[in-house]
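The other protein chains are all here in position, but one chain of the complex has been omitted.
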Amino acid sequence: MINKTVENAAEAVKDIQDGATLMMGGFGLSGIPENCITALLQKGVRDLTIVSNNAGVDDFGIGLFLQKRMVKKMISSYVGENDEFERQLLSGELEVELLPQGTLAERIRAGGAGIPAFFTPAGVGTEVAVGKEVREFNGKLYLMELALEADFALVKAWKGDTAGNLIFKGTARNFNPIMATAGKITIAEVEELVPAGSLDPNQIHTPGIYVQRIFQGNNYEKRIEQRTVTR
Amino acid sequence: MINKTVENAAEAVKDIQDGATLMMGGFGLSGIPENCITALLQKGVRDLTIVSNNAGVDDFGIGLFLQKRMVKKMISSYVGENDEFERQLLSGELEVELLPQGTLAERIRAGGAGIPAFFTPAGVGTEVAVGKEVREFNGKLYLMELALEADFALVKAWKGDTAGNLIFKGTARNFNPIMATAGKITIAEVEELVPAGSLDPNQIHTPGIYVQRIFQGNNYEKRIEQRTVTR
Amino acid sequence: MLTKEQIAKRIAQEVEHRQYINLGIGIPTLVANYIPTHLDVVLQSENGLLGIGPFPKESEVDPDLINAGKQTITMLPGSAIFDSAQSFAMIRGGHVHLTILGAMEVSEQGDIANWKVPGKMVKGMGGAMDLVASAKHIIVAMQHCSKDGHSKLLPTCTLPLTGIRCVKKIVTDLAVLEIAPEGGFILKERAPGITVEEIKSKTAGKLIINGEIPEMSFD
Partner (left out) sequence: MLTKEQIAKRIAQEVEHRQYINLGIGIPTLVANYIPTHLDVVLQSENGLLGIGPFPKESEVDPDLINAGKQTITMLPGSAIFDSAQSFAMIRGGHVHLTILGAMEVSEQGDIANWKVPGKMVKGMGGAMDLVASAKHIIVAMQHCSKDGHSKLLPTCTLPLTGIRCVKKIVTDLAVLEIAPEGGFILKERAPGITVEEIKSKTAGKLIINGEIPEMSFD
């Protein structure tokens, strides 16, 4: 089996350059690649285009990239949970492309799967449709959407093995498995890295073929945005 | 949770009518819905259109449907492991539509996922391309392919729960999970049916939303086509 | 005039046995509290969960288990987890039977606007455009009028659209209405104590009134 292990986050992200396009897993703050984020902050790369469903909060997640003005463009479905994002957007420092969440997911999945374009009903008749081909199938209108790929995909899994196989936990899975397929280089950080052969082959969420680098992360904060409890 | 349990195969297939389009899981004879096949043979339905990667062998799997002249049309990627198939095809009794295996898989996946059409490179410049739209993306040519759906999808899983959640084993998984998404009614037969809550929610291959009927099958023969061993 | 809880309670009457349902943020989330317990239904969360359970006890809170509103939640026996592409495959593929969501405007053609107000910070459409373009049945939960008193039921939407010709039913603090196939809001029920005249005066789009309009009941 091919060993994908790298030492740590710093080594995993060392060739991410200014201007790179990154996919970053997570929904809200759940399942985000915390260690890669920290390593990129330390490295200090600029002009990033980031594909991520959300943009973090002021002091956590992608919000930290915004504080350091590392981001040129966000491609997301829902943003603006943080003030710095809003400031940069209104001042024109930051460009934002908003997509329906399912379109974002499917464009990423298509990018990984060698499907250059597909049709979806989401956004027909709205401003999302502007400039896109509209086509009727079986009496219903659809938009043609193009595949999305990235120079690097940064994903976070629960467990992984040295062959790059990944298993996710709970709704921290979200965009991570599809982004793993769509990065030219996919970097996976995992809570627990085990030897190849330790995971059940039937229970792999992301087969190792999609992962070029894997390391065991540490100090996961897993911040909660809305702590709702039953008393 | 919604209970999808039905008594047995006979009850599961009771409303499958002459002329129905059926998707049937399996690759070769591995992972085929043996109990549903037996029940349909007993029921004796005719003029079926069957979407299945292969067509079984003379005396097992879909080959048994052919013996009883139950099939009008096969949509497959690789057929003809059986003599009766060849005889019916050459005599014009049986119609066959051959598709690249990946195109077949993706058309089924698209059918389940509400994607009416997509582009794939498979078949460009070949007879598969006849009558299809050809389009260039990033300097490469692609064919537009349409979604496939079926009146019924018959799938076979290893374990399932009463909510319809499915787990497959080994390469018996193959087309089963995607076909489960593309049947207007999906019937799942499983080797072991357990109460909802018995399976790890993180390890479900087919979420129960796709399954309308589930039952525990019995007497699985699991015939092997090519028994290759190391001595 | 109905409270938010009463709007949710009325919408819960629309829920049918064995449905898979996606609830939007706000009033729609409250609907879960009023679904009759004899109905087996499954709630879908578009971030990747079928079978949303109640909020966790303090000791059960898991940051790896949230709903689309980013609230911590629990699972139920029979729940299943999946990725975002699979989640929207379910939605687009018509496997989710019912979508309940909020709106800023609905037109008499069934168009809906609920994601963007020109001049205000745009947060994004999230999964709303996929949901309204795909679900077989869409119910809107909203106030009949905006805070400054303007009707939110319009001949045509003035705000950027989320989807076209998709809303089937609307439950407001004043009324239950359906979209007529040929266009127009068919008044089906009045909130307790609200007159047809008041609803008429607060509905900017074409209101269709057929015969006697009953009051909502909440037994």
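Just a few scattered comments:
For reference, chains read A, B and C in written order, and residue numbers begin at 1 within each chain.
As a convention for this text, a contact is a pair of C-beta atoms (placed from the backbone, for glycine too) under 8 Å apart; a residue touches a chain by one contact, two chains touch by 3 or more.
Keep in mind that this is a model prediction, so the values were computed, not measured.
Partner chains of the missing chain, restricted to those shown and counted over the full complex, are A, B.
Residue-wise, the contact with the chain that is not shown comes from B:100, picked out of B:100, B:164 or B:217. Even with one chain removed from view, chain B keeps its contact list with that chain: residues 27-31, 53, 76-81, 86, 89-90, 98, 100-106, 108-109, 120-128, 158, 168-178, 205, 222-230. Mapped onto chain A, the footprint of the missing chain covers residues 1-3, 109, 111-115, 161-163, 165, 181, 195-197, 201-202, 204, 207-210.
In this section, only the chains that are shown with their structure count from here on.
Farthest chain from chain A, judged by C-alpha centroids: B. The geometric centre of chain B is 36 Å away from that of chain C, both derived from CA atoms. A separation of 33 Å divides the Cα centre of chain A from that of chain B. Along chain B, residues 113-115, 202 each make contact with two or more other chains. Residue positions 49, 81-82, 85, 88-89, 91-92, 134 of chain C each touch two or more of the other chains.
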